[in-house]
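Missing here is one protein chain; the remaining ones are kept as they sit in the complex.
For chain A:
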Amino acid sequence: MTSIDVHELTKEFGTTRAVDNLTFSVRPGRVTGFLGPNGAGKSTTMRLVLGLDRPTGGTATIGGQLYATLGDPLRRVGALLDAQAAHGARTARNHLLALAVSNGLGARRVEEVLEEAGLGAVGGARIKTFSLGMRQRLGIAAALLGDPEVVMLDEPSNGLDPEGIIWIRELMKRLAREGRTVLVSSHLMNETSSFADHLVILGRGRLLADLPMQEFLDSRSRPRARVRTAESTRLRDVLIRKGYEPAQGDDGCWTIEGAKAGEIGAIAATEGIPVLELTDEQVTLEQAYLELTADSAEFASVSAPSANRQEA
């Protein structure tokens, strides 16, 4: 299968280093979330993979080949870079047809992807009449044209309505299930956590993390239990007696740092305190990400992660 391999990749624009000695691989069969703040080098990396920008150093290859040497590249790699790039004067159908024809694909495939992207009814409309969400769907349709084994999407859910966001999420998961290589950049953490299996995180052009999402969350999580009860005072007293430090939130729930739900449940059971709700809280991707970027010293000035971890 085909993976994207980035090796010691560096790109300088004048004196700015947008991508700094980056090495990572994107493997097939899973959705890889490509994270980092604006300006971290995500889009530049994608352009370098597509051979649009010339690297200052290092290589980016697809299945071991430079993009520019692929025969009919749309049949191997589908990419959405910027939904605004399609020329407004063209119809959606002509936009896709011009792309398809250059790679030996036919008009029938154009109709198929228009349908798949939910643009079947507006294929004959000029792109300038499209909303941002529709342009995004058109960009995704273009990425799917050649039924590619590698799919790269830069901020695909920009401007999509809730229905569209669910569609793109399910689409990405399906593409990965089919064994394709899927790289999706985003700066929205909650959204990324809903589809990514693996994460590649950049900061200032450098690699901060490259690991499975669950592993990343586990590595950033400390045990914390959350409990709701009708007998708040009794529970609090018992827990304090046992050496825990319960804290009550605005919603009346208690959170206990350093405790697992199992321990709290056992205590409540022996004391006969009825428990209405009891869970282990896991750190969210957003919290874990902010902690990671705060750890990397140079980020301290640009992002100020809140010290209190918010509720999952």
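As a convention for this text, a contact is a pair of C-beta atoms (placed from the backbone, for glycine too) under 8 Å apart; a residue touches a chain by one contact, two chains touch by 3 or more; residues count from 1.
Just so we're on the same page, contacts and distances are computed from a predicted model.
Novice: Pick from "Zn-ribbon domain-containing OB-fold protein", "ABC-2 family transporter protein", "Actinorhodin polyketide synthase acyl carrier protein" or "Carbon monoxide dehydrogenase small chain" the UniProt protein name of the chain that isn't shown here.
Specialist: Matching the unshown chain against "Zn-ribbon domain-containing OB-fold protein", "ABC-2 family transporter protein", "Actinorhodin polyketide synthase acyl carrier protein" or "Carbon monoxide dehydrogenase small chain" yields "ABC-2 family transporter protein".
Novice: With the missing chain put back, one of A:54, A:108 or A:222 would touch it. Which one?
Specialist: Counting the whole complex, the residue in contact with the absent chain is A:54.
Novice: One chain is left out of this view; which of A:57, A:104, A:120 or A:179 touches it in the full complex?
Specialist: Within the whole complex, the residue contacting the unshown chain is A:104.
Novice: Looking beyond the chains shown, say which of A:4, A:81 or A:134 touches the absent one.
Specialist: Of the listed residues, the one touching the omitted chain is A:81.
Novice: Which one, A:25, A:91 or A:255, makes contact with the chain that was left out?
Specialist: A:91
Novice: Going by the touch rule given at the top, which residues of chain A touch the chain that is not shown?
Specialist: 47, 50-54, 67-68, 70-74, 77, 79, 81-82, 84-87, 89-91, 94-95, 97-99, 101-104, 142
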